[in-house]
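With one protein chain held back, the other chains of the complex are shown just where they sit.
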Amino acid sequence: MTKHTQAYVAALSPTQRRIAQLGVLFVPIVTQVTDILRVGSLAFYYAFKKPIRWREVVQQSFFIGNRSLAFVMIVLGFLGMILIFQSGFQAKRIVGDLQGMGALYLQLLFREFAPTVTALMLATRVGTGIAAEIGSMVVTEQVDALRMNNAEPIQYLVVPRLIASIVMTFVLSCVALCVAFGTGMFVANTVFEVNVATFYNTSLLEWGDLIIFSLKALAYGITIPIIASQAGLSAFGGSEGVGTATTMAVVNASLAVTILDFVLSGVGYIFFFS
Amino acid sequence: MIEFIDIHKAFGSKQVLRGVSLEVKKGEIMFIIGSSGAGKSVLVKHLVGLVRPDAGRVILDGVEVTNLTEEEYYPIRKRCAMVFQNSTLFDSMTLLDNVALPIRKHFKLSLAEARSEAKAKLALVNMDQHAERYPADFGDGMRKKVAIARALTLNPDFVIFDEPTTGIDPISANIVDRLIRDLSDRLGVTSIVVSHDLRSIFGVADRVAMLYKGQFVLDGPPSLYRETDNAIVQQFINGRPQGPMEV
Partner (left out) sequence: MQALSPLKLLSRFGASFMEVAQDVGGMAVLLYKVIRCFFPPKLDGMETWRNLYKVGVKSAPIVVVTALLTGAIMVIQSGALVAQFDAFGLLGWGAGFATLREVGPIMIGLMFSGRVGANNTAELGTMKVTDQIDALRALAIDPITYLLVPRFIAIVLMMFLLTIVGDLTALVGGAYTGQVLLGVSPSLFASSVIEYIKLEDLFNGLFKAFTFGVAIAVVSSHYGMTTSGGAVGVGRSVNNSVVASAVLIFVLDYFITSILH
């Protein structure tokens, strides 16, 4: 709190003071959310303005996509195995029949696990990557140098990453889907002796599943770079500032992904699945 | 007494020290000078075991410290303190707690006792009135003074100063210089100072050794540096951009 606020609060009655303390907690949250919205809307505004640095978009796509590919594949591969392991044992215990497992699993992958887990992984890798990059540029005054050359930082730095992220998040989610399904099929086959053809069952898939998948991947692809860029742009104070910015990016991005997941899952349920 | 015997040190493919030898007598104030990146900091870090030589020996007061393990080094570090180039105060603590930390860890004193000891040490460098504030509030000069106070808490016999006056204002630089002189005169502390501050060199040093390209090119009292015809030394001392030195 600033000295001004401190003096003000000290002059309040005890109950008023307690309410004011609660407000203190909210101020940084509100400030950060408004800043994120500011960066986001500016990024969208500039995204439709020429010129777009397509070269940078391609390079960022490489950083986001190729560099995260192994990471996403490993994590989702293991996730697939875990999910089938658990559901297999439980289904055996409660329902006894494993024939429908593949179809249900595919549905869940589309609706939930593929886009969301991919996004959570990207929130860590890409989120910290972007925040670290931009944050270092801020504390070493490179962003100021950009402004001096009449290059608006959001247009110059954020927009390419935004475009690259939207595309790559979708692509990686698709890859994640395939990998998780593949490893799940493998476990179902080797541990539970479910026939591969039986497991590969798309009968339960509806348009709603595909729409929700795409919506989630799109939403995550938009949110992560914006949040990470905002965190990076607000860095100050040398290496400590960069550390703070990267931590902030990963936390905010993960939380945003979770909130979006909740909202979109709810929307999906209401519109498509009830 | 401190002895460096034929020290070689490389970092990756860069050979920083190529066989340097140096003797520092007890109670002396020895300045090690040279251009940036010449290897001055690397050399003095050998004394406290933060760097180990690729070849050569380091002897501190008759004890060979070249190959001691990290744990064996602890008693050495209590006798030989180091004040770093960045002020390296702990950002998460007040100035007082910064100075009190080593006291707490090494002497069996309560927190309150350690803190009052710390306050006394801060008074030595004229910083006791700021005891409850944080390092981030202060500029380099004042932080350096507190770092010196912290280094003195274990009552060392030897102190290494890594560029103590670089980047601080002339008044604070003078205070630091006089402190180093004081330590030697009153307490018999042996000081090794890494520096390229000419005023300190000619004001306080007993002896000066200059490092160039991984070796010492001159070793003697400050007066020797004014009188020598060594072209490299002359170029450095007079700050001439042109000359035989590769900068």
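For reference, chains read A and B in written order, and residue numbers begin at 1 within each chain.
In this section, contacts are C-beta pairs under 8 Å (C-beta built on N, C-alpha and C of every residue); 3 or more make two chains touch, one makes a residue touch a chain.
Quick caveat: nothing in here was measured; it's all calculated off a predicted structure.
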Looking at the whole complex, which visible chains does the left-out chain touch? A, B
Among B:88, B:166, B:215 or B:230, choose the residue that contacts the chain missing from this document, as touch is defined above. B:88
Taking the full complex into account, find the residue in A:189, A:214 or A:258 that is in contact with the omitted chain. A:258
Residue among A:52, A:108, A:146 or A:215 that touches the chain left out of view: A:108
Residue, one of A:40, A:129 or A:184, that touches the chain absent here: A:129
Determine and list the chain A residues touching the chain excluded from the picture. 62, 71, 74-75, 78-79, 81-83, 85-86, 89-90, 94, 104, 107-108, 111-112, 120-121, 123-125, 128-129, 131-133, 135-136, 139-140, 238-247, 250-251, 254-255, 258-259, 261-262, 265-266, 268-269, 273-274
Given the full complex, what residues of chain B touch the hidden partner chain? 48-50, 70, 73-75, 77-78, 81-82, 84-86, 88-91, 101-102, 105-106, 150-151, 154
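The rule is short, and it goes like this: only the chains that are shown with their structure count from here on.
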Whole-Å distance, chain A centre to chain B centre, using C-alpha means? 49
